[in-house]
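Only one protein chain is missing; all other protein chains are in place.
On to subunit A.
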Amino acid sequence: MDEEFLYGRQLPETVISHNLRNAPNIEKRPAVLKRGKYIYCQRCGNKTVRDEVALPSQRYYCPHCILLGRVATHNLLYSIPEPHHFLKITSSPLTWQGTLSKLQAICSSELLEVAQTGGKHLMWAVTGAGKTEMLFETIAWALQKGRRIALASPRVDVCNELYPRFKQAFNNIDIILLHGKQNEKYRYTQLVICTTHQLLRFFRAFDILIIDEVDAFPFVGDKGLAYAADNALTEKGTLIYLTATPSRKLLQQIRKKQLTVSYLPLRFHGYLLPEPIIILDSQLKVFKKKNKLSRKIIKIIKRWESEGYQFLIFVPKISLLEPVYQSVKKILKHDTTGTTVFSGDIQRIKKVSDMRKLKYRYLITTTILERGVTFPALNILILKADDTNFTVSALVQIAGRVGRSFKRPEGDIYFACSEYSRNVKAAVAQIKFLNKKGSKVQK
């Protein structure tokens, strides 16, 4: 093993070779600390009640980051301070040929400025704004300056989608993609694309860290993510969050001026986000008993059928898929075909691709399909939008699936609920807030 393997990383002795452990500039610290009733993990920042994670040998392990390989009280984390040993890049490494819209260009130079001055920044861009292209200028600059850069997302599919686009945009730059479902061996690169989970393997490595779709997954706790980011960032590094739906925590940080913010309120085609229409429907509460949709909802679905567009109906639970599908089928003509799909569905990929090939007119689904999956002309209905399974960010993301093409930049988005819940209110407020900003720049 080469010393490069440990530049800016933190790894337990279990995964590094003997010779590396004795490298001259090696630094080590205990992976897990004992403090009274608790243990503290220095890799992921989580605290755990000691007794719950005691091994028979009186050692204690951290259960939170165990997927990266278990660390316990007897393990050390090894690292070598990031030396920035990169080849000098003399001309611009950007091989991307496209152009930015006027608004994108403004955001792009804002980001560059942030990267140059340091600090923490949030780029709030609507779904379908074209965020990726706006990063190119900043990354090209950082590469030439010899900085180390990471682009991270909580979602594997987002990483998988970003990787080829960056490879194309920076044709001559070696980029590594790191996530749990990929088998490429680690190598030292100036530009890293990885899941936020993988950031836990880095220590003071990145001068610029960009986190995409921060809020795309509700179970990525703000605290864990903040720890991972802080740990992976160099002391004077720049942290940039990209999101379509900032969490309350992030909005709070903006208010407290701990985070600077810039907006991209228009979609790439220059249109506003379609605003959700709320349908208050008390019949939804008893849907499971009667298996019947209300007249209001039947009317919408029938209209969609006659207009000829594809549509998605979201439900909060897998158990609702089949009954909703059966009731929808009853309303529609025989040749209007559809099916159900959920995230763990073995046939999911096939069903989604059949939908794209127009073999289906509609899907009943529980899951926000992968980010790369967009259906060009779509209408959407969320049944029981007030169910707690639909977070604010999920509602905004779902609504953002509508109107994603030049041909049909608009579309219907309905939130059907028996109660005007806090999440529904907050999601609508976020969309309206951005549209207000958007209509100002549109003019």
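One rule holds in what follows: contacts are C-beta pairs under 8 Å (C-beta built on N, C-alpha and C of every residue); 3 or more make two chains touch, one makes a residue touch a chain; residues count from 1.
Keep this in mind: contacts and distances are computed from a predicted model.
Going by its UniProt record, the hidden chain of the complex is named "ComF family protein" among "Carbohydrate ABC transporter membrane protein 1 (CUT1 family)", "GTP-binding protein", "ComF family protein" or "Ring-1,2-phenylacetyl-CoA epoxidase subunit PaaA".
Among the residues A:Lys47, A:Arg70 or A:Lys432, only A:Arg70 touches the chain that is left out of the figure.
By the touch criterion stated above, the residues of subunit A touching the omitted chain are 14, 52-57, 59, 61, 63, 66-67, 69-70, 72.
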